[in-house]
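All protein chains of the complex are present and in place, except for one that has been dropped.
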Amino acid sequence: MVPVQYYLLVSAAVFCIGVFGILTRRNALVFLMSVELMLNAANINLVAFSRFHGNLTGQMFSLFTLAVAAAEVAIGIGIILVLYRNFADVDVTNATTMRW
Amino acid sequence: MWIEALIAVTLASAGAVFLSPNKVAGKIAFVLSLLPVGGSLWMYSTYEASGNALLEGSTLAFETNADWIVAGPYSLNWHVGLDGISMPLIALTTVLTSLALLASWTPIDERQSQFYGLMLFLEASLLGVFSALDFFVWFVFWEMVLVPMYVLIGVWGGPRRKYAAIKMFVYTNIASLALFIGFTALVFGLGDAVNTFDMAAVAQALRAGELGALGPIGAGTLKLVAFVAMFVGFAVKVPVVPFHTWLPDAHVEAPTPVSIMLAGVLLKMGTYALLRFNFTMLPDIAQQNAQLIALFAVISVIYGAMLALAQTDLKRIVAYSSVSSMGYVILGLVAYTVYGMGGATFQMVAHGLISGLMFMAVGVIYNTTHTRMVSDMSGLASKMPITVAVFVAGAFGYMGLPLMAGFAAELFIFLGAFGAFEGSVLFTAAAMFGIVIVAGYLLLAMQRTLFGPFEIETDYEVSPAAFHDVAPLVVLILLVVLLGVDPNIFFEMIQNAVDPLAPAAGGGV
Partner (left out) sequence: MAALSFELAPVIAALPFVSFLIALLAGAFAPRLLPKGGAIPGIAATAGSLLLSAWAALAVWNSSEGVYHESITWVAGVGDAAFDLHFGILLDPLSTMMLVIVSLVAVLVHVFSLGYMNDEGETGLPRYYAGLGLFTASMLSFVFASNLLMAFMFFELVGLCSWLLIGFHFREPGPPSAAKKAFLVTRFGDYFFLVGVVGVFATFGTTAFAGSESFPHLAEQVLAGEASATTFLGLDPQAWFAVLGLLVLGGVVGKSAQYPLHTWLPDAMEGPTPVSALIHAATMVAAGVYLVARMYGFYALLPQVLAFIAFVGGFTALFAASMGVVKKELKQVLAYSTISQYGYMMLGLGAGGYVAATFHLMTHAFFKALLFLGAGSVIIAMHHNENMWDMGGLKEKMPVTYYAFLSGSLALAGIVPFSGFWSKDEVLYEALVHGLDSPLLLGAYAMGLLAVFFTGFYTFRMVALTFHGDPRTDTARDPHGVGWNVKLPLVVLGTLAAVAGLVNMVPVAELTGAHLEFLHDWLDAGPEALTAHHYGDLLPYSSGTIGTELTTVLLSAGVSLGLALAGAGLAWKLYAVADPDEHTDKLGSAKTVLFNNYYQDEYQVWIATGLTLPLARAADKFDQGVIDGVVNGVSSVSLLSGSRVKRIQSGVVTNYAFLLTASLVVLLVAIGLIGGWF
């Protein structure tokens, strides 16, 4: 059996890629994909621990997360569409009207 | 169930008035407000209770104690009930609200339904504050009072209403935070001894000395810190100098009926809470620091009166004089004698009626003259004899004329405080000098505005006030005289409720 540490390493790597994407990319779609990466990193953790502990609760949670992620994507795409309609672009650094 | 019914009827009335058309909102509100008046008077007539609500061996009137929320080890109860301290205040609240509603007919000329609805909502919250016996229930009502008050000042107020409303709200809200932290710290400090926020349980545990350490803070320090936090929290509401500066601003900007409620009932929340929390739950701290607290009281009395002397706006004069009068209450509380604490409670009612009366009278004058500046008017007695007569009577009541409620209250406080603790003789004598200054500024203001040759610059004829403006004034002055001639209407039940608190003190006369 593959030890749990490997899963965790993969999960950490995926998470970091997601964070990196969010910090450096300007395209809103890439942004959204990065968020998905981070969520999936969490999912990997949940499933890995679930297996590690021999308890199905973690996998249950990962299913929840998938559902939430789907809903989130729907809202995210909606936001991106509105963003595009208002700014004629999907560059997140352009939309700075919501500040102090 | 009567207290719940009282609050529910008042809330329902508030809702009904909200939905009513502006034109008739005032009349509907007044008629509906007679229901709680009748209810509270009925409760007064059937009132049967003894002892102090928070201490052992008491029986309460109209008590309900039901589970409400259970959170972890702590259970929060819906616990309401009346004893001799809260009953008079309930009666005061209902009666004064009705009269304030009547006094709103003339000055409030826009968004009437919202105004009257909020006034009734305010009344319901106040009834809750005075009847709640569980800290969380009490705190919810305590904070609920602020909401209508903020809107009432902020929407219907004078030119600087926003400043005044925000100042009042933020100031008192920060104070609420302090008292909340203070009280919850005490409950957590009690540890396993008490796992409820019931005020009686907490008070009895604290008086039994079951307070333990909370984290790194020892029991002694915790007591002191909690006392200070709660004292400051309530002192803002009372207000005690130097936490008083929100009051004159709020009064000056608030419309007359809101001022009546503010001075008549809201300030009493502070002293009521001081009595219920600080002075009932932590008597040892209060007595150890009696001189310091008495000093605050004396400063409030004398300094407040001096400030009133310097004012040129009638409403500011009355506002600052409230600071002065509430100082007496603090002095009475710290005395820990039946006369002192009973007198303090009686003063809450007496001052509620008299300051309500004064604000109402100033309001009636303002409705007619459209100015409150002392220098702008003279000789009003020629034109508005009845209003002026009641104003004069109220002013003498404020000065503590015998056979009026204010005298009885102040006399009880002085009798109770004189010799009650180390140095109390001098503190009492110093506070009593307030009766000279109060006479000074009220007589001076009356001489300038009411008497002398009639002079005021208006482009219309100054005429006597309408019946519905004068009637509440007359009712109030009659109540003041009634309570002054026979204080036992309330004083007997008050004595009964504060008596269990008094023996904690060594001194007293």
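Per-chain residue numbering starts at 1, and chain names A and B are given in the order in which the chains are listed.
Just so we're on the same page, a contact is a pair of C-beta atoms (placed from the backbone, for glycine too) under 8 Å apart; a residue touches a chain by one contact, two chains touch by 3 or more.
For clarity, every value in this text was computed on a predicted model and none was experimentally measured.
> Which is it among B:Gly15, B:Gly209 or B:Pro402 that touches the chain not included here?
B:Pro402
> Take the complete complex as the reference. Which residues in chain B touch the chain that isn't displayed?
167, 170-171, 241-242, 244-246, 303, 306-307, 309-311, 337-339, 342, 379, 381-382, 386, 396, 399, 401-403, 407-408, 411-412, 414-415, 418-419, 425-426, 428-429, 432-433, 435-436, 439-440, 443-444, 446-447, 450-454, 487-488, 491-492, 495-496, 499, 502-503, 508-509
> List the residues of chain A that touch the chain left out of this view.
Looking at chain A, the ones touching the missing chain are residues 19, 22-23, 26, 31, 92-93, 95-100.
By definition in this document, only the chains that are shown with their structure count from here on.
> Quick one: report the Å distance separating chain A from chain B, using the average Cα coordinate of each chain.
Going by mean C-alpha positions, chain A sits 56 Å from chain B.
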